[in-house]
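Shown below is the structure under consideration.
A single protein chain has been omitted from the complex, and every remaining protein chain is retained in its original position.
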Amino acid sequence: MSLFADLLSTVFDRRYRGASEPDRKGRTIEELCADLISNSGEVSGMVLARLILDRYAAMEWEERRAFFSYLTNSQGINTTSMRTALDTYEAHQDKSSYKALMDLVEPPRQELARRLNQVPGATGQLVDMRADLLHMARENPEFAMLDLDLRHLFASWFNRGFLVLRPINWESPAEILEKIIVYEAVHAIHSWDDLRRRLQPTDRRCFAFFHPAMPNEPLIFVEVALTKGIPDSIQGLLADGRAPLEARNADTAVFYSISNCQSGLAGISFGNSLIKQVVADLSRELPGLKTFVTLSPIPGLTRWLEKQGRPLPDDPTAQRQITAHYLTLAKRPDGGPVDPVARFHLGNGAQVHAVHASADTSSNGIDQSGGVMVNYLYDLAQITQNHEKFATVGTIAASSEVRALASAVTLQNA
Amino acid sequence: MSLFADLLSTVFDRRYRGASEPDRKGRTIEELCADLISNSGEVSGMVLARLILDRYAAMEWEERRAFFSYLTNSQGINTTSMRTALDTYEAHQDKSSYKALMDLVEPPRQELARRLNQVPGATGQLVDMRADLLHMARENPEFAMLDLDLRHLFASWFNRGFLVLRPINWESPAEILEKIIVYEAVHAIHSWDDLRRRLQPTDRRCFAFFHPAMPNEPLIFVEVALTKGIPDSIQGLLADGRAPLEARNADTAVFYSISNCQSGLAGISFGNSLIKQVVADLSRELPGLKTFVTLSPIPGLTRWLEKQGRPLPDDPTAQRQITAHYLTLAKRPDGGPVDPVARFHLGNGAQVHAVHASADTSSNGIDQSGGVMVNYLYDLAQITQNHEKFATVGTIAASSEVRALASAVTLQNA
Amino acid sequence: MSLFADLLSTVFDRRYRGASEPDRKGRTIEELCADLISNSGEVSGMVLARLILDRYAAMEWEERRAFFSYLTNSQGINTTSMRTALDTYEAHQDKSSYKALMDLVEPPRQELARRLNQVPGATGQLVDMRADLLHMARENPEFAMLDLDLRHLFASWFNRGFLVLRPINWESPAEILEKIIVYEAVHAIHSWDDLRRRLQPTDRRCFAFFHPAMPNEPLIFVEVALTKGIPDSIQGLLADGRAPLEARNADTAVFYSISNCQSGLAGISFGNSLIKQVVADLSRELPGLKTFVTLSPIPGLTRWLEKQGRPLPDDPTAQRQITAHYLTLAKRPDGGPVDPVARFHLGNGAQVHAVHASADTSSNGIDQSGGVMVNYLYDLAQITQNHEKFATVGTIAASSEVRALASAVTLQNA
Partner (left out) sequence: MSLFADLLSTVFDRRYRGASEPDRKGRTIEELCADLISNSGEVSGMVLARLILDRYAAMEWEERRAFFSYLTNSQGINTTSMRTALDTYEAHQDKSSYKALMDLVEPPRQELARRLNQVPGATGQLVDMRADLLHMARENPEFAMLDLDLRHLFASWFNRGFLVLRPINWESPAEILEKIIVYEAVHAIHSWDDLRRRLQPTDRRCFAFFHPAMPNEPLIFVEVALTKGIPDSIQGLLADGRAPLEARNADTAVFYSISNCQSGLAGISFGNSLIKQVVADLSRELPGLKTFVTLSPIPGLTRWLEKQGRPLPDDPTAQRQITAHYLTLAKRPDGGPVDPVARFHLGNGAQVHAVHASADTSSNGIDQSGGVMVNYLYDLAQITQNHEKFATVGTIAASSEVRALASAVTLQNA
């Protein structure tokens, strides 16, 4: 993919970059934005876009807040004009009235973002800009509208059809591998040697989605272990001295870690597509694989038990019973499962397959779920049906074993 | 770029393709579209999208017209709901009311197109779909609204930031080269040998923009000749037995042919960016280049003279005078130049540099302009200023020589 | 592979090239060669090597002949020194005496060729030089010794372990495809459209061996048709309007054309390795393939029949009988089959599988074999055994059907 990086950073662009550093006319960033949007042709658009992005990159936090306020307040929709255009369109529906209306329903900041995106590297900078915005939106709820606009635009740009799946392995560039270390969000990677243990053995795989305009930035990645049978412990799975399996002898692919990489792409979902694509690619490469399953954390269990006012029992069977209950019966007000990881996999059409005590004995694992973990099963023959029932009537698919465990416990407030 | 093609056509996708051919539930394409849009999750979206695209591909012309009518009439905006949402938003501007409004101002067919785009190869199929639509829109003016929506979406997808410039040369894949032969729209390429003469000599270059999701389809390309001095004849420039120049000895780069390749991307402009990027890349590679100029056809000259009721004179000087007049003074009602190629280059900030008689003696050249051609000059120091004046007050930049030629002729109805 | 080409043509090399054109010291090519060999370090080796290769490239035919005479007469072995070194070594076998001997048994022109090979592009130039040499060796038999040295060196350089197999298809660079057109030696390719018919359909494949130092030059290539059943006519196989088969539905791979590309590599055999590698790759890609077979010309049949003083009969069965006889029983003085194509495939371990009349109705096919063609079968289970028997006792493997045909005819002088 470095071809892209090469192609996109030409002399011309560098020349623009050089020119941009000082704006000789002394315009503010707001004036530059106004110029960029008003610019009827495209001739000086690239210079302006580069100037604005450079200016933003050099800004302090409070300056950025002011910039977002400007975009929120001065580059939003004009409801008066929109209403007039709507009246006109309703009175006479033709190309002209439709175009006039469509031009007005989109806030100018969307077109601004598209024009900023002309310059090489801009896509990643805009994603980072939204990460800043989301951070500030906690204190500035009025930024939510600007955020909705960016999210809408990014959903179009990062459409599944534009993503590229790439294997991540020990032949991958170091600059991507170091990002895998940083972005791993489930089971921390402690060193390059630790990383190598996740990538190099014959029974380990990793895959990531990339976007062609951000060739060195993974968007999301999944780590996979190839095993014989379904594993019941993450420490066992990742044990240091274990003997690797020949890939062709594996019957099971275990998705044991899925990490989103770009906080600026929050709310744009890649996980479902990633898992399905990886299932497809692994099936093709390794016909011996019969089972696709996760070994997943249960991040909400301890917190939920605390709310229930009862601790996790010590007995492993009791642990598994209450966990099964939690995963299959504990619901949010909107009817969805309380556990966020459960929501993700069940929403994808997976089912709760098995629950294991003492499966993650790391301090994080103990903290969030008393060490209990869960396998979600991706059964290709059931995925669509599971998903439909989950999406329409909230049914949670589970193995009979898990259902039996769940029914063995009675809770007051479940 | 074939990496992309590879990556995107996985077994999984083929499996979907296989599954899609017959829809076991017997749904119509309209029902499939409704399902795809309503589908709250994304689990079966890819299967549905593939089904719809396959169904479309197999349709007769009249079935396609019916499908576009469906999209026009049933997947457009709902003005009643939009008005209600606008009222609510004006009463209370917050995230929720904004989101509700924004969801309604976008017609559902835009989201439909985004979901169709999930499957590998869909982008090119959607572009082809718009080519069909544009063809029918002559007879079905009501399709103009659907077309505006697709154009809006494609402008986002084919944003300059996502395009990749690639040289086209004799090392390029044959499947791309044969498209260059087909798409060349200015000076026809008659055979592979003819193509080779445009690509292989040391003083010839060709560049095209590509989109990563359509890796084997050029979007637009430009052919360049490296010369000493500014040429005054296309037949001279392309002469069969000529001795090629060493690239490093050239002082001038001549853009002698620019062709758009995708009729489904009509109205989305790439030419300005392409020329500037190529100027930048050539400047870097060949510091000896001092002049960037076109050798352009004048497609509207004969037609305009006919309207004027006077033929092109036989005298070369008189030909050049009236052509200079035509290019710099003949205006449309909107104030722009009559000639479409002039509009393009002047809009990019070029100036009319020189006019040559007997410059294109092909039958096409004689037909459209009596063999007269024109050089537009891209003077980097003047481009922005030329563009601004042209865009704001309609000033047409021209060399003093051309202005002198133009002023030598007086026309009644100019 | 163009990576290589890129890497190898650096400014430095071009600088050398620039420097080399005139030799400022006015040395002859012989003096330059003497300098290059004597040069104890390597500092100016590259400059000298480039000078010599440029000088050679600019030479007339008779100058080249003089240059080969020089290499033959002045850069060969010195038998007197060799004998002395042999005496010394026999008297005392140690590192020093061995090194002295080994330095002398190799003619200096071998080291000269290795030093010439330092410069980018030299490998191909040296191969072309041997092509010239082989051409002249018909008139200058004394060049045979020089040729043996080059052949020995090239056998080392073009070792199977250094060759790369690449598919040739419609995505291949035009500059390689045009060489396929030129080099095709069995069934001529008449145009780019004809080439496309050999490469683009789903049931056609082509593979070539390349050497990394000649990345744009195929060494040998084979064209393959995927079929249901074993074909009996080349015109049928290549028919213009035929409906292509889906590759996965084929049960047979037919090698219908194998062409060597570099006359300068005569005597260095790649065909056996190529066929086996292609069998392996196709087996992996298309598990449905059960039969690997050729559809081969019989270039020596007509000539042999003429020597026998009898024409090919008109009756197809009689044609097949005499052809089967020719292929399995007609021998050279050394015991090998008369037919050169038979020698190649039988030497690889294939067997004569079937003989077809009216199988090549082109004028060339009629001329060389009255239109008769033959299938040689590559049965993986039999290859080693067939080869051993052929190589040791000259047994020609043939199907019972072919043996029956052959035994039906009695010839006087067979």
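By written order: A, B and C. Residues from 1 in each chain.
The rule is simple: a contact is a pair of C-beta atoms (placed from the backbone, for glycine too) under 8 Å apart; a residue touches a chain by one contact, two chains touch by 3 or more.
Fair warning: this is a prediction, and the values are worked out from it, not measured in the lab.
Colleague: Can you list the shown chains that the omitted chain is in contact with?
Modeller: Even though it is not drawn, that chain still touches A, C.
Colleague: May I ask which residue of C:L112, C:V279 or C:I298 touches the chain that does not appear here?
Modeller: C:V279
Colleague: Per the definition of touch given earlier, which of C:P108, C:G349 or C:G365 contacts the omitted chain?
Modeller: C:G349
Colleague: Out of C:R27, C:R166, C:R303 or C:R403, which residue would touch the omitted chain in the full complex?
Modeller: C:R166
Colleague: Quick one: say which of C:H152, C:K228, C:K290 or C:R310 touches the chain that got left out.
Modeller: C:H152
Colleague: Where the complex has a chain not shown, which of C:A57, C:V105 or C:A404 is the residue touching it?
Modeller: Once the missing chain is taken into account, the touching residue is C:V105.
Colleague: Determine and list the subunit C residues touching the chain excluded from the picture.
Modeller: Given the touch definition above, subunit C has residues 1, 3-4, 7-8, 10-13, 15, 40-44, 46, 77, 79, 82-83, 86, 89-90, 93-95, 98-99, 101-102, 105-106, 114, 117-120, 122-123, 141, 144-145, 148-149, 152-153, 155-157, 159-162, 164-166, 212-213, 269, 272-273, 276-277, 279-281, 283-284, 347-349, 383-384, 387-388, 391 touching the missing chain.
Colleague: Touching the hidden chain in the full complex, which residues of subunit A are there? Just list them.
Modeller: 2, 170-175, 177, 192, 196, 216
Assume only the chains that are shown with their structure count from here on.
Colleague: In graph terms, with chains as vertices and touches as edges, which category applies: line, ring, star, complete, or other?
Modeller: line
Colleague: Quick check for you: compute each chain's CA centroid and the global CA centroid, then name the chain with the smallest gap between them.
Modeller: Going by the distance between chain centres and the overall C-alpha centre, it is B.
Colleague: I'd like the Å distance between the centres of subunit B and subunit C, where a centre is the mean of that chain's Cα atoms.
Modeller: Each chain reduced to its C-alpha mean, subunit B and subunit C end up 48 Å apart.
Colleague: Which whole number of Å gives the spacing of the CA centres of subunit A and subunit C?
Modeller: Between these chains, centre-to-centre, one finds 54 Å.
Colleague: Listing for subunit C: what residues touch at least two other chains?
Modeller: Where subunit C is concerned, no single residue meets two or more other chains.
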